[in-house]
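Some chains omitted; the rest stay in position.
Letters A, B and C mark the chains as written, and numbering starts fresh at 1 in each.
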Amino acid sequence: MKYVDEFRSKDGAKKLATEIARTVDPNRSYHVMEFCGGHTHAIFRYGVQDLMPDNVQFVHGPGCPVCVLPIPRIDAAIELAERHDAIICSYGDMMRVPASKKRSLIKAKADGADIRMVYSTQDALKIAQDNPDRQVVFFAIGFETTTPPSAVAIKQAQALGLENFSVFCNHVLTPAAIQHILQAPDLRDFGAVSIDGFLGPSHVSSIIGSQPYDYFAQEFQKPVVIAGFEPLDVMQATLMLIRQVNEGRFEVENEYSRVVTPEGNLKAQSLVQEVFELRRSFEWRGLGDVPYSALQIRECYAAFDAERRFDLTKSKGQDVKACECPAILRGAKKPTDCKLFGTVCTPDNPQGSCMVSSEGSCAAYWSYGRFRLAQNQVA
Amino acid sequence: MLQRKPGSKRFPMRLNIKKGRVDMTHGSGGRAMAQLIEELFASHLDNELLAQGNDQAAFSVPAGRMVMSTDGHVVSPLFFPGGDIGSLSVHGTVNDVVMSGAKPLYLSASFILEEGFPLADLDKIVASMAKAAEETGTPIVTGDTKVVEKGKGDGVFISTTGIGIVPDGLILSGDQVQPGDKILVSGYIGDHGVAIMSSRENLEFETSIASDSQPLHDLVADMVREVPEIRCMRDPTRGGVASTLNELAQQSSTGMRLQEEAIPVRPEVHAACELLGLDPLYVANEGKLIAICPADQAEKLLNVMRAHPKGQDAAIIGEVVEDEHSFVTMETVFGGQRIVDWLAGEQLPRIC
Amino acid sequence: MCLALPAELIAIDEASDMGTVSLEGVKKQISLALVDGVKVGDFVLVHVGYALNTISPSEAQKTLELMNEAGLVSADEEAAQ
């Protein structure tokens, strides 16, 4: 696959590993936060950590849209299906995420709710057209990458005059979250690690561009390197971060220039602008209420807003008590710090969202790291 | 009750196979059912044993080690590139039978039809079963047909059961696997699952990939004849190669170590999996087998497999290791290590 | 996050603003509603059935060269050791 295979070469990995080893200052450590689950996944899937010197550590951030969605929002999706008898269209990723009372979309489906997995907002529109007598709600999740398709769907629904289609909007914003992590004193202290730099989102940035990171790179004096999701991208960007740290720079650099431009996809941005507006505040799992960190549907598209169309109970659903997802999502703890990890909580029996999404830290630790833990125990 | 009744003009009007549909009377035990059996089922599946017309088929067996296996088939869509539920229901069970090294003998088939199912589709399916049974030399000697109300089935479900006789002296079983053994796969993996997904309504993508659904009786016959030392074989169906190897690791209390580079995956399958966020190791196969054999027999076995058209892309993909945790691990193409765990949940297309 | 893959655009239907991409022979219909001015032969980044962006071949080349340089430097050094 062009633009993919080249960035997964074993050869390239060896070269970059050597270069990184050559570049690091052995007298200090480097804590690199990869904000995105996509990076987390690549690091584990390809064993990137193995290729790093010991003093380069990846800190996993809250950049998995599945993981950060708080339980009351999943409860609400289930309520839409069960109490309001709507067809809920969801990306496959959300199907097994725990809601309150040990439920999930897949369990609600087993209980009789009409929940359908879709691959695209186009599919949800088609379902609405095919079921004129039913309310069809698209369960919209995701960061800036996944938001424009939701905007397109709403505009198409309007053009088609679809009266039975609406969107349950849970789109969240990346810069707001990164800023929040750097800003909140308790969060910075909590983890007892100070982050030396950020691997910037790749696909989010393809929409928003690299400019939005300028503000906090300067404000918080932390370097950011926007990195592709292939393993060589991660290594190259890490190398670039190490160099900035070594040189005392805190700039926004762009390793993923084959896709990301400074200004991003202006057409997508304007579509999003037209359909959505900022929420004053939105709850993130792990981060709590984060101001201006999410989108809601504008008044003029109110007809397509599931939150306005349906009366929804305010669920008080909370994470399983011992689940450390909140701390893990802040980069403050590791999955292995969680008592439930690998005993009660496994990918087959996920107790928290981080164990479901293949981008969640707990799932990544389990799937790709479990053999290391076992080796350590044996050793 | 699938047995053929002695032919006669008992049914004044022939079944309208072209335009008719299954209705509740076809499952009632009355003459409508007898007609469906005679004019549709028996006309394709015709064989001496089925024609006995009793509640059971009777045949002679030699003394020896017999194997028996059953599988229910519920595939959707019923017709897919490279096969249909009819051929699949023969291959799926024959393959389970032959994974023991056995020569397959006979099959039974239990049909659960949904009211409203087009007889024309049923006819195609049964014809395809008949062809597959012919190919494998395993006649369908007894059967049963039930009809469920519309909305209580999904067109047609077929449960088949097969029996076979294992050549003297051969014992293949998952618990025979030992550290040091080599792991072989008979060809490209993931074709069936990707072909099925490509024809699912809401995922529609186009690919030239067809299901690998095929019977492995002849390949297996060659393998066990030439390398009777094989420890075990298994067909990596649901859950894919990953789940099959985890099963075997568990059963034999060993670990497995794979080489990602060595695993045959077609570029299209790889691409389709990347598009949908899936992993080919977890995608179903219906015409492939995993074989485990002593290391010193591995090259010979590989050659035997490659000499057969159904094994021409066979490869040694890893080895069995000692591991009290029974982990299956893999060295990635990138040079890192990863766990190849059981499938968790379902293989669902995902966006992140 | 945000599973997205570069794939070649092999057909465009202006009327519906849809296109067909091919990835190793796997063809899929995607929406082009989020991109302007794409043309057949472009590689686009595909996410949830939408093209998000075009891939810049020259920038890709540059990045690969950058990685390779790292390699060259280290290879040189290794050779020097």
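Couple of notes before you dig in:
Definition applied: a contact is a pair of C-beta atoms (placed from the backbone, for glycine too) under 8 Å apart; a residue touches a chain by one contact, two chains touch by 3 or more.
Just so you know, these numbers come straight off a predicted model, no measurement behind them.
Displayed chains are single representatives of each kind; full-complex composition is A x2, B x2, C x2.
Throughout what follows, only the chains that are shown with their structure count from here on.
Among the pairs A-C and A-B, the greater number of C-beta contacts is found at A-C.
The centroid of the Cα atoms in chain B and the matching centroid in chain C are 38 Å apart.
Mean C-alpha position of chain A lies 22 Å from that of chain C. Each chain gets one centre point, the mean of its Cα atoms, and the points for chain A and chain B are 38 Å apart.
Among all residues of chain B, those that touch two or more other chains are 267, 270-271, 274, 277, 350-352.
Residue numbers of chain A whose C-beta contacts span two or more other chains: 1, 4, 14, 37-38, 64-65, 91, 119, 123, 142, 146, 359. Looking at the complex, you find that chain B touches chain C at residues 204-209, 267-268, 270-272, 274-275, 277, 350-352.
Across the complex, chain C meets chain A through its residues 1-6, 8, 23-24, 31, 33-36, 43, 45, 47-50, 52-53, 55-57, 59-60, 62-64, 66-68, 70-75, 77-78. Per the touch definition, chain B reaches chain A in the complex via residues 202-203, 267, 270-271, 274, 276-277, 324-325, 327, 329, 332-339, 341-342, 344-346, 348-352.
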